[in-house]
Each structure stands twice: as C-alpha cells, then as structure tokens.
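Removed from the display is one protein chain of the complex; every other protein chain stays in position.
Let's look at chain A:
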C-alpha cells in the first residue's frame, strides 16, 4: 500500500526551482547582475529574488539595456520598482553605443532589439560581470527549447549550441574563466500561462500597457503597430505614413520590447485574471502574435543568440 506524499503545486514547484537557481548564481558567481526591463517576466524574477534573499539585499545589481525605443510607462515602472525594492539599478543604452559607433543602424527607425547585444557585451566588460540573470523561457521559441538553465557564452558573448554543458539533476555548473560569461535563466521551465498565474497569485503590479487600453493603431508589415508613440527623448515614433489609416482600438501588449517590433493584440482584458483566462484560450503564440523580429526566418532566434543576444 503506497502512501501519497504531499507534493507542491506547479506554481510552488516552479517558484522553489527558480529560487534555488538564483541562490546557485549567488553562491557560485563572484559578480552577477540581474537583467531587468520592467517587463512581466523580469518582474516575476524580482519577486523570486525577494523570496530568495530577503531580509538581505539582493547579492547583485539590476541592469537594463535600454534601446531608447521603450514605452515611457514601462521605463517609469522600471524605476519605481527598483526604488521600492531599494536595489541598485544600472541603465546602459543602445543610443550610447550608437554615439560610440559600436552600433550602426542601417535605417534610423529599424528595430533595435538585436543591437542590445552590443550594448550588453559592453556593459558586461565595463562592470566585469561573470553572470547575467535573465527572464528567457524555453517555451518562447524553438531555439530556446534546448537552452540550459546556466548557459555558457564565450568571450565574444557567443552561444554555441554544440558547446553547452550537460545539465543534470539540479547540479548547475556556473563556473567561468575571466572574460567568459554565464547566462542564467531561473524561469526556463515556465510557460506564458505560468507567468500570468504567478503574477495573479503574487498580486504583482505591472506597467499599464499590459492591460487593455485604447490606442491609435496603424497596420504596418501585416501587423498592428501603435501609432505616434512619444519617447523619453521627446521624439515621436511610428508616425503614420501617407496612406496608413489610424484606427483607435482596445488593445494590450503580451510582450513589451522595442516599440518598433512589438505589436499589441486586440483585447478587453483589463486585469490579471482576465488575462489569465485570455491566455488559456488564445490561439496564437506569444512571439508569433507580437514579435516581428522573430518572423524573419525559421531560425532567426537561433541566429541572434549565436551573436550574443539574450
């Protein structure tokens, strides 16, 4: 006769695993950093870090690589959250890399997501970080399904799919030589649904653009694009071109990234529980619906990761 042991709920299990991973980073690495954008996944990681390290301070600073093409709501939320937690926030911007000449755009308004890699590598060198903690998930994209929880990058920041360390049990190997780097992904095993359920359970605040709101939209390249978005710099982007019709619609964002390549979805979900429901019944993947930079080719994420992208 077997007795059934009490097992953790899936959210408790995922939470415990993520806390364990964060503590392994803290225990094994000498100078880690937590990448924090103000987006939903990184907000979950902040809560996990609180559970991992409070009442102590986080054993790493937060860092955002700002493309300069971010929604002001998200930037404000980022700053507010870092201040509430009393943790140090480092911001490095792609625009500074452009000024230095290390990032060269082909066209002025092209998506800058892929250029974050350059700025990230520059910041890693500037601070001597040996590990960057990020919010990537294996369910996001095909190239991520085989990603390690502790992913090894060489001194050029490159991810070589053939040169990854086998990862067994929960024995993570975050060792690196000087100049090399580990990318640690504590929520690797979470799906979009898990993230939303966790946000709901933990009652986490989010930037307002995750919730349904009215917005002027144009259709561009087959996708809905937010029109006339003001940037922190005062510049306005996605100005409608001749022939582009502006429609006011109720939308929300499923992912929050560079404005020029992150499209909203039509939705009336104006609170977290409605989003959980909507996520359960959606018919389109998170990146398929909203990330134009992943649709260029079947292997575009794999390619960007090889070049040092997060």
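The rule is short, and it goes like this: a residue touches a chain if its C-beta (ideal position, glycine included) is under 8 Å from a C-beta of that chain, and two chains touch if they have at least 3 such contacts; residues count from 1.
The criterion applied here is as follows: contacts and distances are computed from a predicted model.
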Should one name the undisplayed chain from "ABC-2 type transport system ATP-binding protein", "sulfate adenylyltransferase", "Glycolate oxidase" or "Branched-chain amino acid ABC transporter permease" using UniProt, the answer is "sulfate adenylyltransferase"
Quick one: which of A:170, A:248 or A:273 touches the chain that's been left out?
A:170
Based on the whole complex, identify which of A:16, A:83, A:246 or A:277 touches the chain you can't see.
A:16
Identify the residues of chain A touching the omitted chain, counting contacts across the whole complex.
2-17, 19-20, 23-24, 26-27, 50-57, 59, 138-139, 142-143, 145-146, 161-162, 164-171, 173, 175-177, 188-189, 191, 193-194, 282-285, 288-289, 298-299, 302-303
